[in-house]
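Missing here: one protein chain of the complex. Every other protein chain is in place.
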């Protein structure tokens, strides 16, 4: 079963390049096998063009290496935190993709300005609060996960599968690694279009809730009718 | 004859990717055979890379499936409405292309700022009014067509072959599916250039009517002299 | 000799696509053989992917077709006017390239903001005045050339090898068709960078004249020292 998971995590990592979400090695994808309590994640600083399934690192939920000779991504503690805080997710993607990172650097939430956003995210895509110095100095990557979880205290993470980490960049998640990747592409696209819409209209308001819900539930939940059943 | 129509609709759907108008499956093209009262449209949520002519869905003008085993695009009722409201069109394209969607999200018409616009659109490219809650809750896609038609109440749809649906994205049409696709590429290009022109000059005015008409009728109508006859 | 000219004009036309200066058929290149008083120009509305040397149209300086079965570009009278007004040029390029056209639509000259601009253009790249209605209604393309020439009344066209036609787009020229194409690529690049510089600093000033001249004459004239001699 881990071979299947490794294959999927590899594919998702390679698709980061195909969708132009990464420069050099600035991104990582992981997936989880919840039954066997194993996480598969990209090794740190390895070029995508050289990455193989064997390079992927297998960890238990405490972050101990179970399999693999390379160091896991330096963002591993963030992934571990999120897998515990968000029990229904199966995959996580982190990148420094241009548009989402530009928003993260601006410290602004991405408001829901259109149906493209509404099709995938049931509210604004939030930007986390800035981290405190003590959270940065010690256990930084762990605390990054903590601040993300804090942002979703009053919000369903299943319905908003991504976040902007303030001053840093996006994390997305999904039912598995490929779904998380899909959401990362959507976030990047939504970020780009929201940027241009705001430049055209600085006093823009988010779309009305009825339209937002219509689109979100056209694609999600029991009454979804988009795509083949 | 439907085989020819299917082939054209397939080509137009595949060209959406070639012209970078779509992310994932966010777009659809249809064509109509008015004599036989048949519409050919993309199935819902199918990847372009896997799409074949056999996957296309054939409908009658009431939207009943005549041929095909897949569900038609969820936007089908909008296409049906437009084919009835605009009796001279032969093809429709809907996408979430970046620049046109950014304008649609801003709620602004695209003013005619240059001859590129004037070559294809005989006025500003209008943005529809926001939809009422009751139009969204029930028969949403049908009402989307209705709001588009309402926007063209006092305007010739043949001379302005595209629209921005407020908060959503562009619909374009044409004499056939490939011509509609052509207009969708033009709209995207015009949207991008108008954005940058406005950033350079916030007090910009549309081009004067004489220049606008000169360019439109250089390419259209009895006295056109662009291209080979 | 015309075969050589045709080959060069064909190559320059095809390079419009390679350098992403054109959408569909929105562009044309011509070249002149001054000794034999012949102009070679792209036919109107022909796709670049299908264009061959035999499709090119040969004209005399009065615009009469000497060779070729297709209609020449609808912009031919502009080319003819410029070849007469600017006796030292050997090639002309017209496109609706995104960045230059965005500036043309804004009605603004492109100020010289950096050494990239100064390397090729010895001043701001001017935007023509708007055309009068009577200039548009009759002999529009001829008058487009006239307005361009008027813009260079007090300026050396050899040292500023391009212009923005107001509300329309760029025309560039050069010692031959390929050099004109080169200048069209430079203009597009300079237009893009000037846009972003101005967004960053609305009160920006052009670079000082000493730096401007240093760069221009590093590449041009008797004391040039850029490139291999």
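Per-chain numbering from 1; labels A, B and C assigned in written order.
By our rule, a contact is a pair of C-beta atoms (placed from the backbone, for glycine too) under 8 Å apart; a residue touches a chain by one contact, two chains touch by 3 or more.
All figures in this text were calculated on a predicted structure; none of them were measured in a lab.
**Q** In the intact complex, which of the depicted chains does the undisplayed chain touch?
**A** A, C
**Q** Using the touch definition from the top, which of A:34, A:71 or A:129 touches the missing chain?
**A** Of these options, the touching residue for the absent chain is A:71.
**Q** Among A:35, A:64 or A:133, which residue is in contact with the omitted chain in the full complex?
**A** Among A:35, A:64 or A:133, only A:133 touches the chain that is not shown.
**Q** For the chain that's not shown, point to the residue among C:17, C:115 or C:175 touching it.
**A** C:115
**Q** Going by the contact rule already stated, which one of C:36, C:88 or C:197 would touch the omitted chain in the full complex?
**A** Missing-chain contact among the listed residues: C:197.
**Q** From the listed residues A:44, A:159 or A:175, report the one that touches the chain absent from this view.
**A** A:44
**Q** Even though one chain is hidden, which residues of subunit A still touch it in the full complex?
**A** 23-26, 43-46, 70-71, 74, 96, 98-99, 101-108, 130-131, 133, 136-137, 140, 167-169, 195, 198-199
**Q** What residue numbers in subunit C mark contact with the hidden partner chain?
**A** Considering the whole complex, subunit C reaches the absent chain at 113-116, 182, 185-186, 189, 192-201, 204, 207-208, 210-211, 214, 218, 225-229.
The rule is short, and it goes like this: only the chains that are shown with their structure count from here on.
**Q** Viewed as a graph of touching chains, is the assembly arranged as a line, ring, star, complete set, or other?
**A** line
**Q** Which chain would you call central, comparing Cα centres to the global Cα centre?
**A** B
**Q** If you average the CA atoms of subunit A and of subunit C, how far apart do the two points sit, in angstrom?
**A** Measuring from centre to centre gives 46 Å for this pair.
**Q** Can you pull out the residues of subunit C that are in contact with at least two other chains?
**A** none
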